[in-house]
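Encoded as structure tokens, the structure appears first; notes follow it.
With one protein chain withheld, the remaining protein chains of the complex are depicted in position.
And then chain A:
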């Protein structure tokens, strides 16, 4: 046969271009998906409310609420100003932000099985590895966007507080801010990857979201409670994603989980370095498991 009908392998070699094509394809459908915007919007709104609005109302009315008991008004205000951004921004990530990002990862991976879109995608050309790498990259772009959007809303909120209270609008050090946003990104990315794995595993968003939330919000908390009296359970909890994320943020902002005013989910079980290592390890392990699953699985 002529050259036209023989296979041109160069055009289809798995590699950077196939991954890039898959990333662009996935970004297009994520960008136009209302569920993605609703989820991200909900996070930004709730984060602004819990991190700033409630605390500011508490501060200005002079009363105490459940999350500010025992804190002096000066401390409270310090956290609400632009200079307090590095400490305030990542506090909601381990439990709250993580849970929402897990939902995001789970719906990105899980819905495609019910809709039959993975089937359609996998008959397009790129290998399963390239397709998955593209989808995970697109998810990562999304999470990075969420981290930056959180920074922007938090800055806007803190600026408003500073102006209202006639306090300094000076920004914190760039290094501190970058570290804070970086940690927030890593924690959210880890939970999103966990959600993606669960969505792939269950092939449905509902089951994976349910399982993931029960794990993150209930089981890990219970295990840490039991760990207080059983040493081996305590050791076990040191390897869990929630402990790792909670410790990473907790150590960075300096937290004492024993006090009643501690933000839920923040821990000091692991050192900062150890927690960072664990989170990065999960960021390698979770996508690898997903890849292993996607590679060998029958797609129906």
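FYI, a contact is a pair of C-beta atoms (placed from the backbone, for glycine too) under 8 Å apart; a residue touches a chain by one contact, two chains touch by 3 or more; residues count from 1.
The definition used in the following text is that contacts and distances are computed from a predicted model.
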item: Protein name (UniProt record) of the chain left out of view, among "NADH-quinone oxidoreductase subunit J", "Peptidoglycan-associated lipoprotein", "PadR family transcriptional regulator" or "ATP-binding cassette domain-containing protein"; value: "ATP-binding cassette domain-containing protein"
item: Omitted-chain contact residue, chosen from A:130, A:153 or A:180; value: A:130
item: Residue among A:48, A:76, A:122 or A:177 touching the omitted chain; value: A:122
item: Residue of A:48, A:177 or A:299 touching the missing chain in the full complex; value: A:299
item: Sites on chain A contacted by the missing partner chain, in the whole complex; value: 1, 5, 7-9, 11-14, 17-18, 21-22, 24-26, 28-29, 32-35, 115-127, 130-131, 296, 298-300
